[in-house]
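Below is a structure I'd like to ask you about.
The complex is shown incomplete by one protein chain, all other protein chains being positioned as in the whole.
Moving on to chain A:
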Amino acid sequence: MSTATGTTLPAWELPLTPTLIVSTAIATRDFQDVHHDRDLAQGHGSKDIFMNILTTTGLVQRYVGEWARDAIGPDFRIAGCALRLGAPAYPGDTLTFSGSVTESGELTVIDVVGAVSLGNHVNAQVTVVAR
């Protein structure tokens, strides 16, 4: 598999369930009510509970890591992850990841978009280096 600039990553569709939103919030030790309590989330003006940023970080790196294990092999590590956050990821929606290699060489840089029905939930730039 190629890591050349322009290579696209296979898309990944992740159905968003309340269980996913809550279990990931707790596993990342983020106990803010908007990530597990719908009544309080709605009280803050939100439509529903929504995914926390630490989980978005984890999912983006899972997506890139799964591709990199095929494309590069095990001898890589993730050295950086810059997120720009947009639309909230609510239960009932689908989070669809897509990505492409924008820089290839000593560093491999992958641009990732995580889209929900409201628009882009996250635009990420992930940097992968040799171990």
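Keep in mind that, in the parts below, a contact is a pair of C-beta atoms (placed from the backbone, for glycine too) under 8 Å apart; a residue touches a chain by one contact, two chains touch by 3 or more; residues count from 1.
The working rule: contacts and distances are computed from a predicted model.
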Listed names "ABC transporter permease", "DNA-binding protein", "Heme exporter protein C" or "NADH:ubiquinone oxidoreductase subunit M", with the criterion being the UniProt name of the chain not displayed: "DNA-binding protein"
Full-complex contact with the absent chain, from A:A11, A:L40 or A:I53: A:I53
Full-complex contact with the absent chain, from A:T7, A:Q61 or A:S100: A:Q61
Absent-chain interface as seen on chain A, which is shown: 20, 23-24, 26-31, 44-45, 53-55, 57-62, 65-66, 69, 74, 77-85
